[in-house]
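Every protein chain of the complex appears in place save one, which is left out.
Presenting subunit A:
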(Lines give C-alpha, C1' and ligand atoms only; values in the text may rest on other atoms or scores of the structure.)
Protein backbone atom coordinates (compact mmCIF):
# COMPACT_ATOMS: atom_id res chain seq x y z
CA UNK A 1 0.00 0.00 0.00
CA UNK A 2 1.29 3.34 -0.93
CA UNK A 3 1.93 5.77 1.67
CA UNK A 4 -0.74 8.29 2.11
CA UNK A 5 0.87 11.65 2.03
CA UNK A 6 -1.89 12.97 4.27
CA UNK A 7 -1.22 10.32 6.76
CA UNK A 8 2.40 11.29 6.76
CA UNK A 9 1.43 14.79 7.53
CA UNK A 10 -0.64 13.44 10.35
CA UNK A 11 -4.09 13.86 8.89
CA UNK A 12 -6.55 11.10 8.61
CA UNK A 13 -10.06 10.54 7.43
CA UNK A 14 -12.58 8.59 9.31
CA UNK A 15 -15.43 6.54 8.06
CA UNK A 16 -17.57 9.60 7.78
CA UNK A 17 -14.74 11.14 5.82
CA UNK A 18 -14.20 13.80 8.40
CA UNK A 19 -10.71 15.07 8.83
CA UNK A 20 -8.99 13.90 11.95
CA UNK A 21 -5.62 14.45 13.38
CA UNK A 22 -5.67 11.16 15.34
CA UNK A 23 -5.62 7.84 13.77
CA UNK A 24 -9.14 6.56 13.83
CA UNK A 25 -8.06 3.36 15.54
CA UNK A 26 -6.36 5.17 18.32
CA UNK A 27 -9.26 7.42 18.66
CA UNK A 28 -11.59 4.53 18.96
CA UNK A 29 -9.42 2.88 21.56
CA UNK A 30 -9.24 6.08 23.51
CA UNK A 31 -12.96 6.36 23.53
CA UNK A 32 -13.17 2.80 24.61
CA UNK A 33 -10.72 3.44 27.41
CA UNK A 34 -12.67 6.42 28.52
CA UNK A 35 -15.79 4.39 28.66
CA UNK A 36 -14.09 1.71 30.59
CA UNK A 37 -12.58 4.18 33.01
CA UNK A 38 -15.97 5.69 33.67
CA UNK A 39 -17.37 2.34 34.34
CA UNK A 40 -14.52 1.59 36.68
CA UNK A 41 -15.03 4.82 38.62
CA UNK A 42 -18.68 4.05 38.92
CA UNK A 43 -17.95 0.61 40.22
CA UNK A 44 -15.40 1.89 42.71
CA UNK A 45 -17.90 4.47 43.86
CA UNK A 46 -20.47 1.81 44.42
CA UNK A 47 -17.96 -0.31 46.23
CA UNK A 48 -17.06 2.56 48.50
CA UNK A 49 -20.65 3.08 49.37
CA UNK A 50 -21.10 -0.53 50.23
CA UNK A 51 -17.93 -0.58 52.31
CA UNK A 52 -18.97 2.63 54.03
CA UNK A 53 -22.25 1.06 54.96
CA UNK A 54 -20.46 -1.95 56.26
CA UNK A 55 -18.07 0.12 58.35
CA UNK A 56 -20.94 2.03 59.85
CA UNK A 57 -22.67 -1.15 60.68
CA UNK A 58 -19.59 -2.63 62.24
CA UNK A 59 -19.03 0.55 64.19
CA UNK A 60 -22.52 0.42 65.49
CA UNK A 61 -22.05 -3.14 66.41
CA UNK A 62 -18.80 -2.28 68.16
CA UNK A 63 -20.56 0.43 70.10
CA UNK A 64 -23.31 -1.88 71.08
CA UNK A 65 -20.81 -4.50 72.07
CA UNK A 66 -19.01 -1.87 74.15
CA UNK A 67 -22.16 -0.83 75.97
CA UNK A 68 -23.10 -4.39 76.53
CA UNK A 69 -19.64 -5.03 77.85
CA UNK A 70 -19.91 -2.07 80.20
CA UNK A 71 -23.28 -3.29 81.28
CA UNK A 72 -21.86 -6.69 81.94
CA UNK A 73 -19.00 -5.24 83.93
CA UNK A 74 -21.42 -3.05 85.81
CA UNK A 75 -23.69 -5.94 86.55
CA UNK A 76 -20.78 -8.02 87.66
CA UNK A 77 -19.59 -5.26 89.96
CA UNK A 78 -23.08 -4.74 91.24
CA UNK A 79 -23.28 -8.38 91.99
CA UNK A 80 -20.05 -8.20 93.86
CA UNK A 81 -21.17 -5.08 95.74
CA UNK A 82 -24.51 -6.65 96.56
CA UNK A 83 -22.60 -9.39 98.23
CA UNK A 84 -20.65 -6.73 100.08
CA UNK A 85 -23.80 -4.80 100.84
CA UNK A 86 -25.37 -7.88 102.23
CA UNK A 87 -22.29 -8.36 104.30
CA UNK A 88 -22.55 -4.80 105.60
CA UNK A 89 -26.24 -5.22 106.21
CA UNK A 90 -25.55 -8.46 107.96
CA UNK A 91 -22.95 -6.72 110.06
CA UNK A 92 -25.42 -4.01 110.95
CA UNK A 93 -28.08 -6.52 111.84
CA UNK A 94 -25.52 -8.50 113.76
CA UNK A 95 -24.68 -5.38 115.76
CA UNK A 96 -28.35 -4.71 116.39
CA UNK A 97 -28.85 -8.31 117.46
CA UNK A 98 -25.91 -8.09 119.83
CA UNK A 99 -27.46 -4.96 121.30
CA UNK A 100 -30.81 -6.66 121.74
CA UNK A 101 -29.13 -9.67 123.26
CA UNK A 102 -27.49 -7.45 125.80
CA UNK A 103 -30.83 -5.87 126.58
CA UNK A 104 -32.35 -9.33 126.89
CA UNK A 105 -29.62 -10.33 129.30
CA UNK A 106 -30.37 -7.24 131.35
CA UNK A 107 -34.04 -8.13 131.40
CA UNK A 108 -33.23 -11.69 132.34
CA UNK A 109 -31.19 -10.53 135.30
CA UNK A 110 -33.96 -8.15 136.30
CA UNK A 111 -36.52 -10.91 136.01
CA UNK A 112 -34.42 -13.24 138.12
CA UNK A 113 -34.02 -10.57 140.77
CA UNK A 114 -37.75 -9.96 140.79
CA UNK A 115 -38.52 -13.67 141.02
CA UNK A 116 -36.20 -13.86 143.97
CA UNK A 117 -37.96 -10.95 145.62
CA UNK A 118 -41.30 -12.63 144.97
CA UNK A 119 -40.08 -15.86 146.53
CA UNK A 120 -38.77 -13.98 149.54
CA UNK A 121 -42.01 -12.14 149.98
CA UNK A 122 -44.06 -15.31 149.69
CA UNK A 123 -41.85 -16.91 152.28
CA UNK A 124 -42.31 -13.88 154.49
CA UNK A 125 -46.08 -14.03 154.13
CA UNK A 126 -46.13 -17.75 154.90
CA UNK A 127 -44.00 -17.21 157.96
CA UNK A 128 -46.17 -14.34 159.07
CA UNK A 129 -49.32 -16.40 158.76
CA UNK A 130 -47.75 -19.37 160.51
CA UNK A 131 -46.57 -17.33 163.45
CA UNK A 132 -49.98 -15.79 163.93
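The rule is simple: a contact is a pair of C-beta atoms (placed from the backbone, for glycine too) under 8 Å apart; a residue touches a chain by one contact, two chains touch by 3 or more; residues count from 1.
Note that in this section contacts and distances are computed from a predicted model.
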Check: Considering the UniProt annotation of the chain absent from this complex, which name among "Trafficking protein particle complex subunit", "Vacuolar protein sorting-associated protein 21", "Intraflagellar transport 80 homolog (Chlamydomonas)" or "Rab proteins geranylgeranyltransferase component A" applies?
Finding: "Intraflagellar transport 80 homolog (Chlamydomonas)"
Note to self: One chain is left out of this view; which of A:31, A:48, A:77 or A:121 touches it in the full complex?
What the structure shows: A:121
Notebook entry, point to check: Which one, A:14, A:39, A:110 or A:126, makes contact with the chain that was left out?
Noted result: A:110
Check: Among the options A:26, A:55 or A:96, which residue touches the chain absent from this view?
Finding: A:96
Notebook entry, point to check: Tell me, which residues in subunit A touch the chain that this view leaves out?
Noted result: 88, 91-92, 95-96, 99, 102, 105-107, 109-110, 112-114, 116-117, 120-121, 124, 131
